[in-house]
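Following: one structure in structure tokens, then a few remarks.
The complex appears here without one of its protein chains, the remainder shown in place.
Read from first to last, the chains carry the letters A and B; within each, the first residue is number 1.
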Amino acid sequence: MSSAFVSLQNVSLAYGKTVVVPDLRLDIRKGELVALLGPSGCGKTTTMRAIAGLMSLHAGSISIDGVDMSRTPANKRGVGLVFQSYALFPHLNAFENVAFGLRLKKLPRTEIIGRVEHGLSTVGLSHLAQRKPAEMSGGQQQRLSLARSLVMEPKVLLLDEPLSNLDARLRLEMRTELQRVQRDTGITMIFVTHDQSEALALADRIVLMKDGVIEQLGTADDLYNRPETEFAADFFGFENIFEVSGSSIRGPQGSVSISFTAKAGHLAWRPGAVKIGSGPHKATVRGVAFAGEHREYVFDTGLGQIKASAPAGEPAYELGASLSFDLPEDGALSIPAKN
Amino acid sequence: MTGTWASRLIIGLTLTFLIGPFFIIIAAGLSAGDFLAFPPDGLSLKWYLKVFEVESFRESFALSMFLAVFGTIAALILGVPAAYAISRYQIPYGETIKTIVAAPIIVPGIIVGLALLRYLVVPLNFTITLALFLAHTALVLPYAVRVVSSSLNNLRSDMEEAAVLLGCSRLGAFFRVVLPNIQSGVLAAFILGFVTSFNQVPVSLFLSGPGVRTLPIDMLSYMEITYDPSVAALSALLALMSVVIVFVAEKFLGFSRYV
Partner (left out) sequence: MFQNNREGLALALPAAVFTAALFLLPVGILLSEAFQVDGQWSLQGYFDFAAKPLNQVVFLRTLKLGFLVAFVSAIIGYAAAFCIVNLDGKHRGRVFGLVVLPLMISPVARTYAWIVILGRTGIVNDAIQGLGLSDTPIRLLFTETAVFLGLLQLFLPLMIISLVSAMENLPKDVVPAARVLGANWLQVFTRVILPLTKDGLVLGGTLVFTGSLTAYITPAILGGSKVLMLETLLYQRVNVANDFVSAGIIATILIVMSFGANLLLKRISAARS
């Protein structure tokens, strides 16, 4: 593909004899912000390390900006990586941390100073240039690590779980920061996360991975509203998934008929799409939890357990109560059978 | 709860048993008399001064110093890369290599000395000093590997990866990022190695020759001949030297966590 800036062709990755990623193809355009999303062990971090050159390829090739990088050592790839742990150098202060790579390039002193100062001001750390990493907060360390990579002007910037070590408030701040940096620099960014909300909020495109295989690739809208596999549906909140058989759906405990025609495959509903209080099916409340704006329920039904939620303003059902419910066509996601 | 007085008593008695004897040798060395006695027969510094005049003590002290300093440096030169390999790579036969390097701790020193004497010094014409140097290096090596390994294990390896991604070579990353951050571990390993080597006796028992004797061996043979308080004075001085080293190391390195 000619528009691909970072291109992984038939990449296979293994630790010893354990193959983690069997055969991956992925093209990323210049200036894109892509999320590698998936549960732990899905191969997302391994893939990122392979792009950085920290992990050698078992098979396949990786090219960046049209150049085959498959055999290029990590220190010659021009790829930046912001580590989950930040990996700052504890013996160097903020300025020296950022200058580290520039000094290795043997740039003139004045240029180094200029670029470091610019880098520190980009992430708002100019006033802390003399501090050691241990004397900085988690959020400051994160931004320092980002600045250290940015001043190298990498072709691609990789970020490993960039928000996971931050508390909720800093997370929002950092997210905004990343978007701004990306807009200002136009740098191609690939970040790894296990948190769907981070991926949805930040990424232009999301690569959902499972067991080393790309499950679905698309925009946030695609993945959130139109997941194509059971795994993707479950990952993005369609927690009630049932197999379609004729005019009924089948759960672990049994089948119930549905009032509309569905294609072969699966049907899935978000908890909020389950209609509570009326309908053809009977349920017993197995669990109930108050979650602010909503009440979350677990029902025992003829299908098995299902999850439902209702606005907190509506009357609450107590544990053990019986009620009617419906799984309406409106809000049902159809996942066509494979083949 | 047990009363704190009981707890204090137990700690007090234990420390008296462990440390009390040193005060006794210090005092015994202060004796003005010609024979070892406690309480001392009058007070004088003459035995403490005499220690420095005994020719054999001076020579053996120099040899022990030489072995402790250079044996430990050699052990670190071999041990730091080994510790690095053990903590950062999945080496083939890693367990075997670890066991080999750790073996000198388990093998009784007296046997090592005898073996080196019989198979290196006698048939291969190694000098006693060289054999001592090799033995002390091998003896200190396990400690060097252990202490340096533990400080490497406390250092996250992604820091080296970060350095590589910023353009460092592997070796460059070691010198620019790893070494500055394990400095205190290496220093602690040096001190532990120095003390271990300096105090080592059994290895040197058979490895001594005319004019080539480590200080502890020299003290042993001196006390066989004479019963004057000079060995007490020398013991007190050595104990004091260790106390100073440990105190300084503890203050600057938090040494006791490495022991």
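Quick note on the criterion: a residue touches a chain if its C-beta (ideal position, glycine included) is under 8 Å from a C-beta of that chain, and two chains touch if they have at least 3 such contacts.
Computed from a predicted structure; not experimentally measured.
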Chains in view touching the one left out: B
Of A:56, A:121, A:197 or A:247, the residue in touch with the unshown chain: A:56
Which of B:65, B:155 or B:223 contacts the chain that the document leaves out: B:223
Positions on chain B where the hidden chain makes contact: 2, 7-8, 10-11, 14-15, 17-19, 21-22, 24-25, 28, 35-39, 78-79, 81-82, 84-86, 88-92, 94, 96-97, 100-101, 103-104, 106-112, 114-116, 118-120, 134-135, 137-138, 141, 145, 157, 170, 195, 198-199, 201-202, 205-206, 216, 219-220, 223, 231-232, 234-236, 238-239, 242-243, 245-246, 250, 256, 259
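We adopt the following convention: only the chains that are shown with their structure count from here on.
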Chain A residues within the chain B interface of the complex: 52-54, 73-77, 79-81, 83, 85, 87-91, 100-101, 104-105, 148-149, 152
Chain B to chain A touching residues, read off their complex: 156, 158-159, 161-169, 172, 176-177, 180-181
